[in-house]
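Note that one protein chain is taken out, while the other chains of the complex remain in position.
Here the chain labels run A, B and C in written order, and each chain numbers its own residues starting at 1.
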Amino acid sequence: MPSQAPNLSQPPAPALPKLLESIRNKVQQYLGQGKVAQYIPALGKIDPRKFGMAVCTVDGVCTAVGDAHEAFSIQSISKVFTLTLALRSFPDELWSRCGREPSGSRFNSLVQLEHEQGVPRNPFINAGALVVADLLTTHGANARAHLLDFMRRLSGNAGVAFDSVVARSEADTGFRNAALANFMKSYGVIKGAVPQVLDTYFHQCALAMSCVDLAKAALFLANRGTQPGLVGEVLTPVQTRRVNALMLTCGLYDAVGEFAYDVGLPAKSGVGGGIVAVVPGRLSIAVWSPELGPEGNSVLGVAALQELVESTGWGIF
Amino acid sequence: MPSQAPNLSQPPAPALPKLLESIRNKVQQYLGQGKVAQYIPALGKIDPRKFGMAVCTVDGVCTAVGDAHEAFSIQSISKVFTLTLALRSFPDELWSRCGREPSGSRFNSLVQLEHEQGVPRNPFINAGALVVADLLTTHGANARAHLLDFMRRLSGNAGVAFDSVVARSEADTGFRNAALANFMKSYGVIKGAVPQVLDTYFHQCALAMSCVDLAKAALFLANRGTQPGLVGEVLTPVQTRRVNALMLTCGLYDAVGEFAYDVGLPAKSGVGGGIVAVVPGRLSIAVWSPELGPEGNSVLGVAALQELVESTGWGIF
Amino acid sequence: MPSQAPNLSQPPAPALPKLLESIRNKVQQYLGQGKVAQYIPALGKIDPRKFGMAVCTVDGVCTAVGDAHEAFSIQSISKVFTLTLALRSFPDELWSRCGREPSGSRFNSLVQLEHEQGVPRNPFINAGALVVADLLTTHGANARAHLLDFMRRLSGNAGVAFDSVVARSEADTGFRNAALANFMKSYGVIKGAVPQVLDTYFHQCALAMSCVDLAKAALFLANRGTQPGLVGEVLTPVQTRRVNALMLTCGLYDAVGEFAYDVGLPAKSGVGGGIVAVVPGRLSIAVWSPELGPEGNSVLGVAALQELVESTGWGIF
Partner (left out) sequence: MPSQAPNLSQPPAPALPKLLESIRNKVQQYLGQGKVAQYIPALGKIDPRKFGMAVCTVDGVCTAVGDAHEAFSIQSISKVFTLTLALRSFPDELWSRCGREPSGSRFNSLVQLEHEQGVPRNPFINAGALVVADLLTTHGANARAHLLDFMRRLSGNAGVAFDSVVARSEADTGFRNAALANFMKSYGVIKGAVPQVLDTYFHQCALAMSCVDLAKAALFLANRGTQPGLVGEVLTPVQTRRVNALMLTCGLYDAVGEFAYDVGLPAKSGVGGGIVAVVPGRLSIAVWSPELGPEGNSVLGVAALQELVESTGWGIF
């Protein structure tokens, strides 16, 4: 049997800052190929040329490039962290109301939900994230505050906050999410009051965090559930594996298959242009560039991750 | 940065035969939990207690246990190899007629196909495999002979053959597949004559191979596309990554998410009770036990792979 | 060419009271075969043995039997009258946002709606009735008051009122309708504020009217759009034909085909147990019995209409 890790060619440690810088330059060529999300005004005003990338290794060293310290709207990336909270506290209830399989449908589709009696396929489509938000909302005194505290502790940044303008915009235009929540409520899959559940959900999407914040916050996923610098486990190793597997099979909207091939890392994207990815056992990555491809994933973000994996051999396939 | 493979604890080489033997014993407890596939008589007659497992490392060493030398009906596992043939010869045509994303629907559903104008989601659902069979059938002189020769060369076993009883049974009961093929033909997605395409498909499903044959045949997928002992590449490294990514995201019917979590390896199952899995860069695995769970995957097969990964840390998450 | 009421041979006037009495007796045998709607408490408390029937001829004579003077919750029967209001005032806007074809799906399904970009199939499924409610709500000062006034004038009964207990129950449990409304709002098919639209809708369903009220109110549909005793047309003859055609093809939930065969009259049912039917050119009918069959139509109500048609030959086929 081979005595070394098979699929990783190891770049020398000092190479990482240089590598990120070179990736940043390389992916500039894709600028203009995507479109900044326009569905809420606050997102549409972002400078499309923003680009940030941060990598944190499990020994706690973080490398950042570009606008990696600038906060942006993490949107659906928040689903990874609310899932983590739900898994910590009420896993049985979660899995009795939410599946763990790819959906094959748009992230906000109601069709499958009707055929499957209101039980969403996985926690990363909107319906599933609303079930998670329902769990957090109905089981705790103050879901928003609890989530905010969790994100501050994970990122080590007490300045992490909700962008209230974005949150309000989400609420003003979130009819599809309101439809999903009411629909699941009609099946009894959502237990709490719909407006409160939506409030939690719209706020989690409006979390403003930087690449550095996000890479730090996701590090436990690369480290078998333990966050460097925090006492105790965030998740057990087995739960961590679950989250990573879900990210790989369900984390990239309708481009799961393409991303698994192009990049080959567990990851979760958001329409704010961010993507968080994990190299299990090794490091976490966050990348941000606002222009989105047709499936809603950051064009430069995907390209940067692909470059990173091709340069390092960190992909899992 | 860590200087070693993070997520693999390496068992000493001699441990493998022992390990497979211990796995074999351990999974016996699940006997009786699944059901042998009954949809064709030839499959229904199999002794449900059969169990075989084989592992081949990229340096060419194979370890086998139980009934690993007994041929069984590989069924949908054949889709990996016909996909490989199609990728070698007509990748562009393939991807213009077949997607690469999880389907979220039953392997033989027509619903999605109608909504997406006859283009199947991926090559591992039946519709996609029929498109692959169509490519092989219309582009070559003798698709069946070509496939058989390919499987013999990959496995190094000139005795690999079609089970003609199974092939005939498939044809006699394959109305759903005939529906799929005719449906895609009505959209122009299938170009050849439906009966010939079905003939290819029913024969590929009726390939009889042992665990040892299959583990050997799949070894190139663990070895960046190169088959030990064969001249030249079977697939390029990039194509190999594509097949592995497709196996992880689409290879286990409706249990893709569960399997990614439980096992965490690219794999493809068949209703004959076989599963082929790949540890990229390291080794290939084939396991066989006829009793199937509700999603159509071998109960003991999945359990054995899970045991193997938990004992070795070979999972990718 | 034709100079007379088209489609009837006239039973002698005195026969009608006797006929209704005999029908009432005859259908008692079906008591206990259906179930009173339970989805809101106010409906569930109704005495299942209630039975009323009223017939009004186009010359203004009304015949009533049983509990025909007792008000009940008209529920979806209200859709006929809100459609009438919308047709009077904004037909073009209506038909640009709502189809006129049978849906083939459950009255509250979201699936078709998603496949057809939020445009409901017809005004008698819930989604379509919500579009109608949206038109009435956004175009007038006070949709509820306007509708109430309309129903009072049509029925000649100033005591017609909303049942506020029922209206509140509808709102408390109307998550599926809230889902539909939010969903259409997300497509821009609903223009008004969702809570107001739902308020109109929940109130129209909570209209309390008797069989006599309803038969009177629907008489214009049997009289080419003119209501005996009111000045001017309620609808033009052509619009009236449209409503009648919609009732026949879409008025009885999932039992349109059965009802067309069993009864063969344009009709609209409600889960309160009422059914309004029309014999074009001749008379209107209202029948009420709370027990519902599996498709949500009054069991005794359908049986009574069938008896009536079989005794008189008034069916259209």
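A few comments on the model shown:
In this text, contacts are C-beta pairs under 8 Å (C-beta built on N, C-alpha and C of every residue); 3 or more make two chains touch, one makes a residue touch a chain.
The shown structure was predicted, so the numbers you read here are calculated from the model rather than taken from an experiment.
Taking every chain of the complex into account, the absent chain touches B, C. Note that of C:60, C:104, C:229 or C:294, the residue touching the chain absent from this view is C:104. From the options B:15, B:148, B:165 or B:179, the residue with contact to the chain not on display is B:179.
Contact with the omitted chain, checked across C:256, C:277 or C:300, is made by C:256. Contact residues of chain B toward the unshown chain are 109-111, 113-115, 175-176, 178-183, 185-186, 194. What chain C contributes to its contact with the hidden chain is residues 1-4, 6-9, 11, 15, 99-105, 112, 121-122, 240-242, 244-246, 248-250, 254-258, 260-261, 264, 266, 280, 311-317.
As a working rule, only the chains that are shown with their structure count from here on.
Legend note: the chain whose CA centroid lies nearest the centroid of all displayed protein CA atoms is A. Separating the CA-averaged centres of chain A and chain C is a span of 49 Å. In terms of their C-alpha centroids, the spacing between chain A and chain B amounts to 31 Å.
In this assembly, the C-alpha centroid of chain B lies 57 Å from the C-alpha centroid of chain C. Counting only residues that touch two or more partner chains, chain A has none.
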